[in-house]
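Here the complex is missing one protein chain, while the rest keep their positions.
We call the chains A, B and C, going by the order they appear; numbering starts again at 1 in every chain.
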Amino acid sequence: MIDALTPPARPLFQKLTTFIDAECRPAEEEFEEKLDGFKIIPEVLLALQRRAKELGIWNLFMTHLHNITVHDYGLMSEQMGTSFLAAYATNCAAPDTGNMEVLHDFGTALQKERFLGPLMDGGMRSAFLMTEPDVASSDARNVCTEFKKETRSGVEGYVVSGRKWWSTGAEDPRCEVFVVMGRVVENSVMSKHHTMLVVPSKSPGVTIVRSLTVFGYDDAPFGHAEVSLDDVWVSKEDSLLGEEGAGFKIAQSRLGPGRIHHCMRAIGLARRCFDVMVERMLTRKVFGKEMARHGMSQEKIADCKSDLDCARAITLLCADKIDRIGAKAARGDISMIKYAVPDFVLRIVDKAMQVHGGMGMCEDTMLPRAYSYVRTLRIADGPDEVHKMVVAREECKAALKRMGIAVGSKL
Amino acid sequence: MIDALTPPARPLFQKLTTFIDAECRPAEEEFEEKLDGFKIIPEVLLALQRRAKELGIWNLFMTHLHNITVHDYGLMSEQMGTSFLAAYATNCAAPDTGNMEVLHDFGTALQKERFLGPLMDGGMRSAFLMTEPDVASSDARNVCTEFKKETRSGVEGYVVSGRKWWSTGAEDPRCEVFVVMGRVVENSVMSKHHTMLVVPSKSPGVTIVRSLTVFGYDDAPFGHAEVSLDDVWVSKEDSLLGEEGAGFKIAQSRLGPGRIHHCMRAIGLARRCFDVMVERMLTRKVFGKEMARHGMSQEKIADCKSDLDCARAITLLCADKIDRIGAKAARGDISMIKYAVPDFVLRIVDKAMQVHGGMGMCEDTMLPRAYSYVRTLRIADGPDEVHKMVVAREECKAALKRMGIAVGSKL
Amino acid sequence: MIDALTPPARPLFQKLTTFIDAECRPAEEEFEEKLDGFKIIPEVLLALQRRAKELGIWNLFMTHLHNITVHDYGLMSEQMGTSFLAAYATNCAAPDTGNMEVLHDFGTALQKERFLGPLMDGGMRSAFLMTEPDVASSDARNVCTEFKKETRSGVEGYVVSGRKWWSTGAEDPRCEVFVVMGRVVENSVMSKHHTMLVVPSKSPGVTIVRSLTVFGYDDAPFGHAEVSLDDVWVSKEDSLLGEEGAGFKIAQSRLGPGRIHHCMRAIGLARRCFDVMVERMLTRKVFGKEMARHGMSQEKIADCKSDLDCARAITLLCADKIDRIGAKAARGDISMIKYAVPDFVLRIVDKAMQVHGGMGMCEDTMLPRAYSYVRTLRIADGPDEVHKMVVAREECKAALKRMGIAVGSKL
Partner (left out) sequence: MIDALTPPARPLFQKLTTFIDAECRPAEEEFEEKLDGFKIIPEVLLALQRRAKELGIWNLFMTHLHNITVHDYGLMSEQMGTSFLAAYATNCAAPDTGNMEVLHDFGTALQKERFLGPLMDGGMRSAFLMTEPDVASSDARNVCTEFKKETRSGVEGYVVSGRKWWSTGAEDPRCEVFVVMGRVVENSVMSKHHTMLVVPSKSPGVTIVRSLTVFGYDDAPFGHAEVSLDDVWVSKEDSLLGEEGAGFKIAQSRLGPGRIHHCMRAIGLARRCFDVMVERMLTRKVFGKEMARHGMSQEKIADCKSDLDCARAITLLCADKIDRIGAKAARGDISMIKYAVPDFVLRIVDKAMQVHGGMGMCEDTMLPRAYSYVRTLRIADGPDEVHKMVVAREECKAALKRMGIAVGSKL
């Protein structure tokens, strides 16, 4: 039942799977070869994008456009996770997905025309500037980029000043727009509440300081940038998303389905790692017999299998819950998969690496890259520890209710 | 969706839940107080049985009688797991459930009349004699109780000789019948294949050698007996289940749904332990604040929550799979939950014990008993290691198929 | 080097080891058979005591009497851990050891004559009454048994009122004395500081409420009692240990070397479990070959071996540190072994149980009893969580010092 798609999703899923198996994974090698840092997007990816658009498997994350559910899209994300190119090829890659959702839900007509259209068309890319190097952003209230109110030439606006990092995609040559979190400053007083602005990435005062690496990978051509914003003036009309002080509400709206996508892609990737592990075990002999016949290997397979099934089950059930009761009510479950799934997946990838020996450490497999990517999921969108606090609080609230004790008195 | 019951199951589930919450758990204390070893069954349990029968929540494990699914019954088993008395009260306790299934599927009319009827009525109990102290029964082929062919007074029959243990329920004062696994011996040659016999428990030559304890518990009044069978003669007509050599087939038929029951009961028990843990944390102060406000406690809650949800998800999905494709085809999944679920549950129970301090070690909570019970699940019905081998083999077969390699050549 | 004994310790160690191997372990079976609850101490143990005294391996825990080190005695404790009777046989069992230390260090001449002498002679036993059922004793400041000041017949004294539990040894028929922690109450005001009193166990007002079980074990004939103290009057002169308010100092003085003893005994026990596990693997065949030839078994052996060696190494190094710089300065290490060692040992015992299958769950091996015993070590003398806090604080202090930051400002 957990694999059941709604009728509108079935043909899309089928086309997507075929596309990934037959076109995305086979294109990975050429993509890698043609890479040239952040200068270009290899043509092979652009061709995949055209192809996906043609096939109608485009912007699937906007589930309402396709009349599909979060659960449907979860199953699709799992497939996308089996190729590093699939999410990009189908215009379903972060952070554009979250930014498009935000623009769709909170953007003005102008913002939609200028940014949402091109982003959905796939020719433009975007970045989300939230985390800051100088504060513990795991507690998002610490974010302190300044949006100083300043009217220029009679136009209301903000002067943006701050330093952001882990701005994924900011270096993509097609990146045109940033969604930036910060706090309004008026008369030298910084608001307690956060605000979200849309800032063109080529604005004067914006500087890409450097590309961050993850383990040793620069993740070109998308990358993770450190960005300096020095007195970047934007007009209020062009830039303000929703209203002042709505930053948290907007940020949180990104998170529910987004975590399903991340988790399911990680699970698809885990499945790919598991498959290559078992295949290796079946074809490699040590001490007189195939690795697969050794007890320690069998235990690894069995442990990976239950890890994989657990990760997948709780994530798909969470997706279904979002469909039924909404992301807000499913908040505890969303936090739970956020910390539980990467843990399962890392165990699988680690075992696959081990089974591959030296090959599992280097570029001859996608394993170390997979490990690095999934490891960041334990940090991104809030570290495990914060999500554990959320789950604990939800469970305590439920217990207090069951016990007939007022919540306020205890938490 | 995972909690969805079929229409026939809904009223049964509702009645069962109410019965357990309102009558079974509250009766536990009296049951404990009235216990007197293996001599009697406290009246409070007999009353619960009458009540359950009256309510029609009786023999629910025989899903076809109630037009419910394995998945439905899984959800019911979870509820039963929240009280030590519930499975007994509703005539759904092992090993009777498995024995009734076997008698139902393989028994002769005579066997059914003599044993199945009374067992289903709840007045008689039974035991399953499989494991032997002298051989590694984890490899069931080692089982070597002898069924020596011998005709007495012109009647074909067998002389049963062997030593069995972990015969749960054999000491229950109502126990009348054993289902015994062994091997036919003819002309001093022992068959390679196993056979299953029905043996009245009061037959001459049957001796209850002793009650085994689990950790320090004797689990009276049901217990786990060591049983000696010394030249116990039974007639073939009365005793043979199915045919000679069909022992494995019969034994395996018990196992699929049975493992769902065990796992779901363990999960229900884990939920109870989790609940008391959180409640304790909310009401007990250490170092100036409720335990629930301490970070180490929050991490425990979060970890338990994901463990619980994982265990539950994979078990219910497995139940659903049995409903859809049958226990045989779901073999890998059944083995997987067999080793994965007790591991999750033990982690939860262990944390609950820790949070309860000294109280968590002793009889003031059901926690150490819960731990002991769940710990045996890693051994019973085949140790984890054997089930891991099964899962590894299934995964290897699937990989070989995917790789286009003939299975025989590699496994 | 870690196994090096000082010269005075060598002959003692040799005699002790021989005594345990040749006399204690072989006596266990008879001891178990002759047990009759808390009524008697089986003669076989009394004979072992006489023998140990004769051999001069008596009260070895009083290291200064034998001119040996804490490290020497650690190695002896490890040997004692390999038999359930050894510590009792040599008068080195808790809680008498701690009580004797306390009486030795803080007792008056009268207290020493009346209690310390007989305890050291082995004919009397004692209990330590600290933990209370109604408060979270993991934060020892919560302990609230009252010592109300009251002069009777012109003699200064205290009226003791409270409820204690986990009073190990209180039911031993030879138990005569309790060391009790509580707080002085004067003019209806309870002191913030704790005080320690010596209370004869047969005093009017003392009631053994019940025997607590650990998992299902009552640990007779020593047991763990719940004790009620109802208006038990004792004279100050007879009872006060040290001075009023010195309770914590006295309690803590028990803890350093005591934890070495506990840990090393647990490690000795782990070694015994490990040995029987490997022996079983070498003699039991499954799936066509000895268990020891299966990869999953080999991994278990290897994991147990490193767990055992780690536990042993950090404990002996901690013992050595106590010898060199004293228990107070080694506080962090003592807390560390307190939580780290039981964790290692439980993993070993659990694997040994698993390898023994059904036999590993029942009384045919000492394994489940070993598990139960070691599991309590994660609670006794402060739960893991409290000791982790201690270690974290010590490490933070060291880091602050290294960083040149005043400690007070951060912790």
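By definition in this document, a contact is a pair of C-beta atoms (placed from the backbone, for glycine too) under 8 Å apart; a residue touches a chain by one contact, two chains touch by 3 or more.
What you are looking at is a predicted structure, and each value in this text was computed from that prediction instead of being measured.
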Residue in contact with the excluded chain [from C:I2, C:L46 or C:M62]: C:I2
Contact residue for the chain not shown (choose from C:L65, C:V155, C:I325 or C:I405): C:I405
Given A:K249, A:R284, A:R347 or A:K397, the one touching the chain that is not displayed: A:R284
On subunit C, residues whose C-beta touches the chain left out of the figure: 1-2, 275, 278-279, 281-282, 290, 292-293, 295, 297-299, 301-303, 305-306, 309-310, 313-314, 317, 320, 332-333, 336, 339-340, 385, 387-389, 391-393, 395-396, 399-400, 402-403, 405, 410-411
Touching residues on subunit A - with respect to the absent chain: 131, 133, 136-139, 142, 165-166, 212-218, 224, 284-287, 291, 294, 296, 353-354, 357-364, 368-369, 371-372, 375-376, 378-380, 383-385, 388
Chain not shown, touching residues in subunit B: 294-299
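Just so it is clear, only the chains that are shown with their structure count from here on.
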Chain at maximum distance from subunit B, centres defined as averaged CA atoms: A
Rounded Å distance, subunit A centre to subunit B centre (Cα mean): 43
Centre distance in Å when subunit A and subunit C are each reduced to the mean of their C-alpha atoms: 52
Whole-Å separation of chain centres (CA-atom averages), subunit B against subunit C: 38
Residue numbers of subunit A (touch at least two other chains): 295, 297-299
